[in-house]
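Take a look at the structure set out below.
For this view, one protein chain was removed and the others were kept in their places.
What follows is chain A.
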């Protein structure tokens, strides 16, 4: 009973009075209801068997007691929070509430967060940071595990100390690099040009530019390692552009030593117009074969929001020929947009250049985007599809499939 009294006092002191004073509420209502509920609670306790004594409000006592002094301090401090610090606090609370919010956030990120125009933009940005943090943590954990494992094997190796002999020479990475560089240097003199058009900066957000540059770095890498590399041109690349900054972030000092041609000129100034072909998924023309005498242009653009016809518009403006990959012709398309990433494009073009085999080249289209290759004529395909369906599925699905195959063949004949 005494404890209950103490609790009651505490409650009144802590909670009700400030509010009652603030809003001038019915002061008597509160304590009354509280005693009522308390006495109810006590009654319950008495009626229950002695072994089952359960103080249901004990948690409140715990929560209020240990933290009282601290609490009073913080309340007085609360007013003098700068906006940034306040934002940081809200983030912390969101994290406690279990939302996807990063644990650590830098001043710069916090500013970006504050500048987000809408609530959903803020949420998205936080989620992005959160995931980034998770990945980083995971990577670090894996690295640590790896190091531990390595140390262990070293220890074991040192115990069973035995020098290994090998008649082969190791081809170290820098040797390989030299060989690759030699090839690329040759391609810069004799190779077929491939152009990345860097004129889409204004159509993209900062993150999209960053993604674009990453894809280009990947494609440059795979070009360097290929048997017969392209002579890569970065056209329309201005010196102080976002692209440029991102490139330097990725390559650091290697940027100056890359075996590619970087220019702020347009490709139409460098090459004859009739040799240029702009590759864009919006093009009405479908590429039939890879032409070794033409110069292909790839637009360096990632569009996360749907912006159709931007690169087609560019080609139209300059009066260039355009082409799209024959994805429909060779693949049973499943889902996803027909625009591919820049490194996938590079893989496909390199394979085409080496072999001219569409099937091999289109292996680089992500598997989730298509169901399978169209290897045989469509009517044969249709037959097998039907056969499979009658064996596997009921008749209804068969009908649906037939419909699909029909419309598919129609599409093909139209092309």
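Basically, a contact is a pair of C-beta atoms (placed from the backbone, for glycine too) under 8 Å apart; a residue touches a chain by one contact, two chains touch by 3 or more; residues count from 1.
The rule is simple: contacts and distances are computed from a predicted model.
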Practice problem: Consult the UniProt record of the chain that does not appear here and report its protein name from "Mitochondrial ribonuclease P catalytic subunit", "Probable electron transfer flavoprotein subunit beta", "Ubiquitin-like-conjugating enzyme ATG10" or "2-oxoisovalerate dehydrogenase subunit alpha". | Solution: "Mitochondrial ribonuclease P catalytic subunit"
Quiz item: Which one touches the absent chain: A:94, A:125, A:271 or A:373?
Solution: A:94
Quiz prompt | Contacting the left-out chain in the complete assembly, out of A:86, A:179 or A:206 | solution = A:86
Quiz prompt | Absent chain, residues of chain A that touch it | solution = 11, 14-16, 19, 22-23, 25, 33-34, 37, 52, 54-60, 62-64, 66-68, 71, 74-75, 77-78, 86, 89-90, 93-94, 96-100, 119, 123, 203, 284, 308-310, 312-314, 316-317
